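Data block below; observations after.
Heads up, this is only part of the complex; the chains shown haven't been moved.
For clarity, chains are labelled A and B in written order, and residue numbers in each chain start from 1.
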Amino acid sequence: MAKDDGTQSMAMICWSSDLDRVWPVLILATTAAASGLEVDVFFTFWGLRVLQRSDVRITGENWKQKLESLMDPGSTDRLRLGKLNMGGMGTKMIKMLADEHKVSSPTELLEMALDLGVRLHPCQMTMELYGLSKDDFIEGLQPPIGAASFINMAAEADITLFI
Amino acid sequence: MAKDDGTQSMAMICWSSDLDRVWPVLILATTAAASGLEVDVFFTFWGLRVLQRSDVRITGENWKQKLESLMDPGSTDRLRLGKLNMGGMGTKMIKMLADEHKVSSPTELLEMALDLGVRLHPCQMTMELYGLSKDDFIEGLQPPIGAASFINMAAEADITLFI
């Protein structure tokens, strides 16, 4: 619900690393922040990969973690459509369309989100599962948190979404 | 939160054109409206195709938009399961089961939603991406809106869902 000073807030879970899901996450986050809402986004499961630096490729400490990082490459530059990807052609086509219609890319939107004060929270448990450390992520993130912290934020938020 | 007169409301995002996601969107929308809630549904990304008229097939102005409309045919009559579609067999089977158990089809539910006063909002940005105009859609829709308008609705709603 709205805070005493009237500020409203949104708490979202970014669960996916699919381009077609990350795009709405970042468009909603930046739009809400630009409209004056406080915005928290919890990056968990596949979604944690969105925060990966583009110059970091293979991550993790053991073969399972390294293999997973190869299959799901991460970073906003390398996201693929979850539907109609068609070996990359669908992803390329939608990016061309977005570009022609001046829709910002996920990489641009993520920077914009940080500029607008959106709080980006990596999931601690997923970091451990994947063997990821803070050095694998872009700068400007909040400290890693667990599900309990997200629940606390969500319980006070006006808008809660799982994307 | 509930309005001063006690009316409650729900704001949903219909993001997908998969039969198994559109069905819950429309069942929840009609059920909530029948229970007295005000309901807003924002059709964006793949979900915008749900509002397409069944007699409109190829849409858009350039080859990319036309190709996309062929891959993702749109209209409530042509939705396919996102899982276990199995070349259409899964979709056919679930439709037969739904029919036997008197579960309304998405096309019937969409009409019902309009009759019950559910507000259906097409996403302006997705319309531009796909090259869709109002003439490609069914009648009775609200004017196209952007993410900021949806955020405003959601911030006042009692239930917010991304489907």
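Everything below uses one rule, namely that a contact is a pair of C-beta atoms (placed from the backbone, for glycine too) under 8 Å apart; a residue touches a chain by one contact, two chains touch by 3 or more.
Worth saying up front: this structure is predicted, and the values here are computed from it rather than measured.
A.B. asks: With 2 identical chains placed here, what is the total number of copies in the full complex of this structure file?
C.D. replies: Taking the entire complex into account, the copy number is 3.
The criterion applied here is as follows: only the chains that are shown with their structure count from here on.
A.B. asks: Just the number, please: Cα centre separation of subunit A and subunit B in whole Å.
C.D. replies: That gives a centre separation of 25 Å.
A.B. asks: Can you check the complex and tell me which residues of subunit A touch subunit B?
C.D. replies: Those residues of subunit A that touch subunit B are 1-2, 8, 10, 20-21, 23-24, 27-28, 31-32, 34-35, 37, 83-84, 86, 90, 93-94, 96-98, 101, 103, 158-163.
A.B. asks: Using the touch rule from the top, collect the residues of subunit B that touch subunit A in their complex.
C.D. replies: Residues in contact with subunit A: 1, 13, 15, 18, 44-46, 64-65, 67-68, 71-72, 82, 125, 128-130, 146-148, 150-152, 154-157, 160-162.
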